[in-house]
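Here's a slice of the assembly, chains where they normally sit.
Per-chain residue numbering starts at 1, and chain names A, B and C are given in the order in which the chains are listed.
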Amino acid sequence: MSNTIGTIFRLTTFGESHGFALGGVIDGCPAGLEIDPDFIQSELYRRSPGQSKIVTQRKEGDKVEFLSGIYEGKTTGTPIGFIIRNENQKSQDYDHLQDAYRPSHADYTYDKKYGIRDHNGGGRASARATVSSVAGGAIAKLLLKKYGIQISAYTSQVGDVKLLKNYKDLDFSKTESNAVRCPDELIAETMIKKIEQVRKEGDTIGGVITCVVQNVPAGLGEPVFDKLHADLGKAMLGINAAKGFEIGSGFEGVKMRGSEHNDGIIPDPFPKEKGGVIFKSNNSGGVLGGISNGDDIYFRVAFKPVATIMQEQETINSKLEAVKLAGKGRHDPCVLPRAVPIVEAMTAMIIADHLLRNRSSKI
Amino acid sequence: MSNTIGTIFRLTTFGESHGFALGGVIDGCPAGLEIDPDFIQSELYRRSPGQSKIVTQRKEGDKVEFLSGIYEGKTTGTPIGFIIRNENQKSQDYDHLQDAYRPSHADYTYDKKYGIRDHNGGGRASARATVSSVAGGAIAKLLLKKYGIQISAYTSQVGDVKLLKNYKDLDFSKTESNAVRCPDELIAETMIKKIEQVRKEGDTIGGVITCVVQNVPAGLGEPVFDKLHADLGKAMLGINAAKGFEIGSGFEGVKMRGSEHNDGIIPDPFPKEKGGVIFKSNNSGGVLGGISNGDDIYFRVAFKPVATIMQEQETINSKLEAVKLAGKGRHDPCVLPRAVPIVEAMTAMIIADHLLRNRSSKI
Amino acid sequence: MSNTIGTIFRLTTFGESHGFALGGVIDGCPAGLEIDPDFIQSELYRRSPGQSKIVTQRKEGDKVEFLSGIYEGKTTGTPIGFIIRNENQKSQDYDHLQDAYRPSHADYTYDKKYGIRDHNGGGRASARATVSSVAGGAIAKLLLKKYGIQISAYTSQVGDVKLLKNYKDLDFSKTESNAVRCPDELIAETMIKKIEQVRKEGDTIGGVITCVVQNVPAGLGEPVFDKLHADLGKAMLGINAAKGFEIGSGFEGVKMRGSEHNDGIIPDPFPKEKGGVIFKSNNSGGVLGGISNGDDIYFRVAFKPVATIMQEQETINSKLEAVKLAGKGRHDPCVLPRAVPIVEAMTAMIIADHLLRNRSSKI
């Protein structure tokens, strides 16, 4: 099950960065959903390399080809198979890695686990594998649109450059207006400069993506182990380079008293719109006891600096001998800009899955 | 599946805080494991209320009764069913809640999801439900002991009182020596004072638990969606009051450059002990590409302040009318001390599950 | 997962025949279902030993105790935990088996699989373990009643005594009127005599149970692997002593031509009642392409003769030495009468699960 996510709305993926193709199967998407292929393709392009100076200049040709499950523009309820061909593989870029374990990459651990390793471009551990998740997420987004649910992720920190504004003070329509995908243009500019500087030094840098989900009905999420934020957390931590997840008040909230942290509830003067309640604050991040409360869901995901750097590093080869290694080829100096659509895609699949799961909560 | 965790080593739980009993079924534990009932019971007592002044004084009588799957002191490979009876339920303590939604509790969301709610003590959303996880985790710990794997969690922050030492400079044998379960006695004392002060004010406070897993073999964890740290993260975020999870460098690591963050590898002069490699640093937290690398796994879990406070709060009742509410009965001013064994238990089950899953990684 | 059945409506069971208790957890039952404890208990009594001369005279005290998930007589949506205590265990009846593998029992295979075996009464492999399924099935039946779905199983063959009538010519209300649970009283009498004769000879006999499910809406079942009849077949083959399953025309239908076998469709003159269609025949058994068509579902389950006989048999002990063995204690000469409620219970859980799964088939 390692390559499957979801209970009802389920995505199973396959593919290595330099194999013939990547792809997946979306099972459990309800029948009758109109599929907009342009929207799906545009989501894939948001994840593509080469879209700006601050991301890798590899060409990956992220063209998705749907093979089943769609008939006359609508889902049929049967599984949606899709592939994305690999092009421009340039795997000679990786010949120097054939026998060396790149520091902080999965080379060593895959070898230990499987006793065999496809060293080209990181194989299955490559960020390229997220292309299948973006395709699955795009279908999930189309489903969520039917319910008015809106997902907006953005880069909120790069290194020590941090966007301090609350998400409510941001204009999400500006997220796509700059290369780093930060809706505050001034901060975006600083972030971009930071990434360019790091890139020039042959180095890389980490950051944080914030994601906001609006208009989620109250009641999504399952008690105890499959809490909504636990499933969101797992999905985010499955993204390459993710090292942390926090929802609502998160790690900062631990310093608060209950009397400050608790979100008071007051009757809604316009009960039709919000289900009759207003939360005076939202430290919970839209989830109480693992179940959505109808308020905005927001969370943050920490990404470490990309492991492939152009500087020389100490490591070992498979004979356990010390070797020196420096990155070659075209790599991202910062994963954040291209991770924004991935965070959205994973979020969309989790929310879609819980939306469908919740259809069985009452008799 | 909402009440099941694990793929091969699986725990399914049931039970409300004030029903007849809680319990669960552990399925997939290999046959032939010696069961030490005293050890299991001692794990449950670590989670019990009433063990010190800084936790709730409720008596819960956490006596576990194993019903199946164990024969002549060993597991038989068949499911291990167990129950923990509820005693001293005092559910009149909750009569005032029958019609009111406690702020930042799951009352409102359960009602929205299910249209029905057992208001006694939080029902299924109560922290009492974690008792079943501790029982499951105790069995998992016995399994891990066979492989020399050691799990050590401790309270590393209460409010703004933070233990700054690296886990390597701590003596885990001291964790149980104080009421807050912090292995540094001086910091522990300050934490305890902080909690006592908060309790006197009828308030509550949050904190952070750090968990270290030592001696995990390289190779555990599955690529893409079931990464080892993604499953750990989900398990932690499923614990009551958890709002964040980070592994290795976590949220702090986003400020680092790749050249600082990468964990260099050097040959091991004593290759028998560590599998032939030494990592010069451990920013990864023992997991690379979602798979354990043989180094220590360590992560941190953020817990919000307990929602039940003795002070009066604004909220609404099920008729959506404004009401005032103050906590009654016996509640924890801080969830941390009792959450330490829960963090360990959830960790043990995830590691045990991946240990068994990994038996199929190679032909 | 070996001890769990179902995807949304899920039962996980535990328990050995001579341990402390058996039981299970029903997860995924929607909230708001009224629970009739008398009905559930009456289902368990239908499975109980000692109810007539043709079944075992063991006393098992099949009293079910619900521990969670029910509040003020209704399901709450949280897991329903339950136990059934073992009483009157008389495990000295099994001392002679401690070291011998009973022919055609699971003794040998459990030993090979687990390397350890609870020899008392067959342990987990005992038919006693089905008591948990009957409890789960009783809850499922209450759910199905809300949708007017009716499940009727009956003994249709004992040895060579076969009920030849079509199920449409039977009065299911008479099934419970006799000890063998055959709704045709004349045939029932012959079956009972056959069983009594076999019992006197210290021998056992097999038979067939037919099950009819009426009023199932069209659309239940999932394509390809989780076809409705595939899930029914698996559930039936999981019952102790089951060796075969056939739906609709089954094994007899292989002799037919397509022109005879195909079920013609004609418009329904009273379209409100049956969804607008009438099938001229029902060789399909109510399932087409794995999905219910709205017609009656009917299938047959073959049960082998009970393995425990009072006659002496050749076998070996765990040292692989030849030994002679004869049954002791109180055993069923024929599994059929008590298997009728088990077949119904398993059927109810499968149909309930697919009813809930189908809630996500359309947008």
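Throughout what follows, a contact is a pair of C-beta atoms (placed from the backbone, for glycine too) under 8 Å apart; a residue touches a chain by one contact, two chains touch by 3 or more.
Just so it is clear, the structure is predicted and the values come from calculations on it, not from any experiment.
> So we've got 3 copies placed here, but how many does the whole thing have in this file?
Oligomeric count for the entire complex in this file: 4 copies.
Throughout what follows, only the chains that are shown with their structure count from here on.
> Taking each chain's centre as the mean of its CA atoms, how far is chain B from chain C in angstrom?
Whole-Å distance between the two chain centres: 39.
> In whole angstrom, what separates the CA-based centres of chain A and chain B?
So the centre of chain A lies 26 Å away from the centre of chain B.
> At least two other chains touched by the same residue of chain A: list those residues.
223, 357, 361-362, in rising order.
> Which chain B residues qualify as touching chain A in the complex?
1-5, 7, 13, 101, 103-106, 108-110, 112-115, 124-125, 129, 157, 159-160, 198, 203-208, 218-227, 229-231, 233-235, 237-238, 240, 243-251, 253-268, 271, 275-277, 280, 283-285, 287-294, 300, 302-309, 311, 313-316, 320-322, 357-358, 361-362
> Quick check: in the complex, which residue numbers of chain C touch chain B?
1-4, 10, 12-16, 19-25, 27-28, 31-32, 65-69, 71, 74-81, 83, 110, 113-118, 123-124
> With touch defined as at the start, can you tell me which chain A residues reach chain C in the complex?
It comes out as residues 8, 28, 30-33, 75, 77-78, 143, 146, 223, 356-357, 359-363.
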